[in-house]
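These notes concern the structure reproduced below.
Some chains have been omitted; the remaining ones sit where they do in the full complex.
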Amino acid sequence: MARNKDMDMAGSSFGRLFRVTTFGESHGRGIGTVIDGCPTKIKLGAEDFAPEMSRRRSSDHRAHTTPRRERDQVEILSGVFEGMTTGAPITLFITNHDVDSRPYEILGNLFRPGHGDYTYFKKYGHFDFRGGGRYSARETAARVAAGVVAYKVIEPLDIKVVAYTIELGGVKAENLELEAIQKNPVGCPDPLASKRMLEILSEAAKEGDSIGGVAEVKISSCPPGLGEPVFDKLDADLAKALFSIGTVKGVEIGAGFEAARLRGSQNNDPLTPKGFKTNHAGGILGGISNGDDIVIRVAMKPIPSIRIEQETIDRQGNPSKIKLTGRHDVCALPRVLPVLEAMVKIVLADHHLRNRAI
Amino acid sequence: MARNKDMDMAGSSFGRLFRVTTFGESHGRGIGTVIDGCPTKIKLGAEDFAPEMSRRRSSDHRAHTTPRRERDQVEILSGVFEGMTTGAPITLFITNHDVDSRPYEILGNLFRPGHGDYTYFKKYGHFDFRGGGRYSARETAARVAAGVVAYKVIEPLDIKVVAYTIELGGVKAENLELEAIQKNPVGCPDPLASKRMLEILSEAAKEGDSIGGVAEVKISSCPPGLGEPVFDKLDADLAKALFSIGTVKGVEIGAGFEAARLRGSQNNDPLTPKGFKTNHAGGILGGISNGDDIVIRVAMKPIPSIRIEQETIDRQGNPSKIKLTGRHDVCALPRVLPVLEAMVKIVLADHHLRNRAI
Amino acid sequence: MARNKDMDMAGSSFGRLFRVTTFGESHGRGIGTVIDGCPTKIKLGAEDFAPEMSRRRSSDHRAHTTPRRERDQVEILSGVFEGMTTGAPITLFITNHDVDSRPYEILGNLFRPGHGDYTYFKKYGHFDFRGGGRYSARETAARVAAGVVAYKVIEPLDIKVVAYTIELGGVKAENLELEAIQKNPVGCPDPLASKRMLEILSEAAKEGDSIGGVAEVKISSCPPGLGEPVFDKLDADLAKALFSIGTVKGVEIGAGFEAARLRGSQNNDPLTPKGFKTNHAGGILGGISNGDDIVIRVAMKPIPSIRIEQETIDRQGNPSKIKLTGRHDVCALPRVLPVLEAMVKIVLADHHLRNRAI
């Protein structure tokens, strides 16, 4: 198996004026982010991060999430003076505490199907068998922390960003009662569907399997004008931001794939003095926000880590079997929702600053 | 209607090492691109562009495309010496010949539903009523030209990129005979489905309406290792590239939205000494190409320009009716296929160079 | 002589929000620039470029400049609609007319000392013997054109940028009468020194030799606050911009090298309610403009093209003699002054936009 010996990465930054760089590995010292370009005079303290971090963290309140328990306390290493941002780069760090690499060690030589083990090995000549290292979902903790700062940048615009589960294990939400999202452990706005989703989760957990789902992200009160054509369109940057999350396999905006089945006369959103009559566009026209709700749906594959035996090969290319025993979620969605929101907030903060550059 | 007075754009470049900037307007002097970072010693002549440009151009061979006839001859303004690239920026220019702005002039004050008129006006304080100006599909001619150069960069890797119609007006392709793609005017690999698609096109044309569809892009023989985690993942950059095309409303990779309905035990692609057993991943794992075919599906909305009367408002916010009479395609797909391929080639060229940076 | 076969360039853009890309070669179709990120609603017409282009162009009014006569008419290929910038990329193009490559052809195999021939050959595997191709001073015509647009961006701030000769062939200007700059062909503010400079120019011309000099650039009425520490400081970006001009070998700001000989108590500029008492800092503190005049001095080497026989080697490494016969300036300064101003204006426009991003 030929391999490149010394490839670089250099893809760890996102955004142009509000620039987020994440660093850190699943089983290393910790996870962190440097945010360059955050405006000054924004109130920021370590306590601001707790609510979002807790949403992303696995816990008893979350359904069938990994038993790994991280306190995920965010330390501010730079960029804040007397409780306010200074304009200097903000560094946030989250120490890894509950690191147990033992379950992974016996796998050190095998590529886990559905994971980045194989491709990282082909690209970088090695892979971090300890829970995925850099490509572990743990990296998203840094994104959630950055999202908290991003939201502070756009908060004065009154933008709201909320992500929720609309499909899980094949069960679709029908009634969207947004206030129900926080009430059930799958983050679904349909209480009835949530129950069925939980049953499916339990079932899959029992079988050692995992399940996928679809989330929706709604951005309300977004001002018109965000987006920088022809390449840095708002929808293009949102799609990139969401596809940069490990489990995402599809993104659609507004009517999405359904728009492909409509006629122009049905899909066009008529303009009236009171606003758009419909919202098939999903709040974005010509790559620029139009002031209407931005509605994005995100398909997430089932988590690749399962306790069922699978075929694989080792680093030398020999066939083998693998059966994972580590601590794993059954479904990514409940914990990914705050990550989706964070990435969306980062895109909005960046485009808000770019839009204000003149 | 409040508006920002002097917003900038600065989003007209794509790529990091193979950097494509497009410029030009639909009814201006012409359309062009500057490509910075193209390797030296690549054979390049004006004649190399004709085949792809002709695929994108409307013509009698294309079904129900705009009667605007552009020769779309690509001039090389810089970067080539003695028939070879020199490493200097390559500038390609396509003069606009058949520019007829008259049909647009009577609309000068009205926002066309589904177009960028409204959002450009809100962002830039003006909009180019002459066929969309910068946000016209004509801009994609420059992308197709850049794609020709991009492909020359990755050609030595034997990568193949092909886009085709798999759904149009609700009709789905069932049998994929790739050699059939060039034989029918809708670029569909299923000859039977193509016929039905053409009927639907005629029907919609008669009614003055437009229709949407779904395209698939297949990248074969892509080497493993392309993609720069954690943000510049190959799938993330492909998604951004495709969403930067005006009509795109959805992108899915591999099993895509269907993956959301699978169990991990079904969706994971087992590894064997001969390669992956299945390809739900669509050729990308952890944001890096895995050597398998990369399969992307792209949802395209119906073209917003229709000859049916629609509700809209004018610049002052007054309600009005609009009925377009200009020259318009009935369905974007046939002409967008080479644009999809071009954007994919540009992403591959950029990531190929980034992967070789060490 | 080993050489890399296929290096890329990708360094043809400058600026972050006001982003200038130049393209074109000395003896190709022409020279041009794409400016991405220019604000909208700025009045711009082809006629705006004539004065600056004429300053850079060789002419009878300039002392001892190349007999190559270019009209240097700037065409606007994109980004302007109804006489105003639209926010879309602005493309400017200057056709090469008076191209005479014959004098160069006999040199095709020899590296001209002091030129980029040797290094381009080592890096790109070829070099453009026709007047330097990409690395010809002709490329700076595109910079001057971009500078005209840049100045329109900062004009509302009332910033003034003026460059002048303060030393030429060893003769130093003593009395700075700024109104004298336009009156003599060497752009020197000291009428007496100018006379002596002209004599030296004639002398060198007669001998087929060339001479160097020092220019000063003064930026007045620059508002405080421009510059983005810790790397994109205003002085750092000015230095990069100026060192990117072919003949520049040194840059100093404020007291410059003289500051190295001062004590802190002498060099520090005391602050008073009326402003700074002295200006050793040259208008920049901590990488940020302080509101005082920004004063930069730029050392320029003698033009390497001389009519005196020189030692060199050919592509195969064999020793040889070279004696140039083409059309060359005796001293770069008179024609470089508008280029210095243009680069400074581009830096100021970019930093002005970055400073306004929030």
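Note that the chains are named A, B and C in the order they appear, and that numbering of residues resets to 1 at the start of each chain.
By definition in this document, contacts are C-beta pairs under 8 Å (C-beta built on N, C-alpha and C of every residue); 3 or more make two chains touch, one makes a residue touch a chain.
As the structure is a prediction and not an experimental result, all values here were calculated from the model.
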Number of copies constituting the complete assembly, 3 shown: 4
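Here, only the chains that are shown with their structure count from here on.
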Furthest chain, CA centroid comparison against chain C: A
Centre-of-Cα separation between chain C and chain A, whole angstrom: 46
Chain centre separation in whole Å, for chain B relative to chain A (CA means): 26
Shared interface positions of chain A, touching two or more other chains: 354, 357-358
Complex contact set, residues of chain B against chain C: 5-13, 17-19, 21-25, 28-32, 34, 36-42, 75-79, 81, 84, 86-91, 93, 123-126, 128, 133-134, 353
In the complex, chain A residues that touch chain B: 4, 6-14, 22, 111, 113-120, 122-123, 134-135, 139, 167, 169-170, 204, 209-214, 224-225, 227-233, 235-244, 246, 248-257, 259-273, 277, 280-282, 284-291, 299-306, 308, 310-313, 317-319, 354-355, 357-358
